[in-house]
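Yeah, one chain of the complex is gone here, protein chain that is, but the others are all in their spots.
Right, chain A next:
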Amino acid sequence: MDIVKEVLEKQAKESAKYKSIEVIKHEEVKIDCGRLMISDPNSFTEELKENTETYIQNLTRDNVQLLVNSIWQLPTERLDEHIVVKLPKPTFALPRARKLPVPKPLTKWEQFAKAKGIKKRTKDKKVWDEELGKWVPTYGYQKFKADRDKNWVLEVPKNIDPMTDMFQKKKDLKNERVAKNELARMKNIARAQKVDVPRVGFVSEDSATAKELHIASTIAKHSTASVGKFQESLPKEKNARGIGVRELIPGAATKRKRPLDNKTERTEQIETVQKILNKRPKIDVEKAVQIQKREERIERENKPAEPKKKKGSHPKQVKKFGKKPKSGIGRKGNRKPAGRKRR
């Protein structure tokens, strides 16, 4: 009996050393065997403040015990003298370490296409060429070769210099398109990264859009000393408008008009009327011509009424004027002009 007692006592002593594997919690803890993680929703007791170290140690032990318990409930295997457990899939969703990727910013064309509902159409990689009688790639490898075979001769238009190299011209145009595309690509990148890019001038009149040309012409027109005030304009010609265009036009910022009230509008209109009235020529050409005509008419009317002078009555007087008159030629030319003396 003694031995049994001794053994039992020893056992009791042994077990007193270890804590029980049973852990009681007020609220159930959440265990995720997959991640070997446990989260304890129970609140701390007052003991935490008194002796923090031991309290946390105990708490941790209890929780770890719970985790180990749940692991031991999983089906075990024996592999090379070891007991092995296959962990289930983790259930706890860990928060993301990095921020979500932002969608790729649209290019200007993509924005436009989206707004207009334009869908991208995929081109076939190769198309059948009737002229060459073979399949020709639409782009990329061997495209150049096919193009050269097809357009081996180019027509020079009538309106340009007959010696122009049309092949070179074609090449130049292509290069320009490539350059324009590259510029657009850069602009798209700059816009995506929100970088301020200085305005570029106009590449050439061939590649500039109508809007760009309109802006250019407006700027040119306003670039005189009098900010384009005396520049002639076409009927219904308007200044270029748009975002940031106003800042480019010299003097436009100062020219901004305040809304008029009816009184100032009237005074301004009266001013313009006065200007128009003042503009009339000081010498009225019409009137002058009229006066001239009237006088001529009066003169013409008076002439036949003038009494004729007798022939040879004053021979000495006649002699005064130039040569002796020849026979057969009238004397009219020698006579003094008749009528009123005008100044």
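Basically, a residue touches a chain if its C-beta (ideal position, glycine included) is under 8 Å from a C-beta of that chain, and two chains touch if they have at least 3 such contacts; residues count from 1.
As a convention for this text, contacts and distances are computed from a predicted model.
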Chain not displayed: protein name in its UniProt record ("60S ribosome subunit biogenesis protein NIP7 homolog", "Phosphotransmitter protein Ypd1", "UDP-N-acetylglucosamine transferase subunit ALG14" or "Ubiquitin-like 1-activating enzyme E1A"): "60S ribosome subunit biogenesis protein NIP7 homolog"
Full-complex contact with the absent chain, from A:12, A:225 or A:276: A:276
Residue among A:134, A:150, A:211 or A:266 touching the omitted chain: A:266
When the complex is taken as a whole, what residues of chain A touch the one chain not shown? 233, 235-236, 260, 262-263, 265-266, 269-270, 272-274, 276-277, 284, 286-287, 290, 293-294
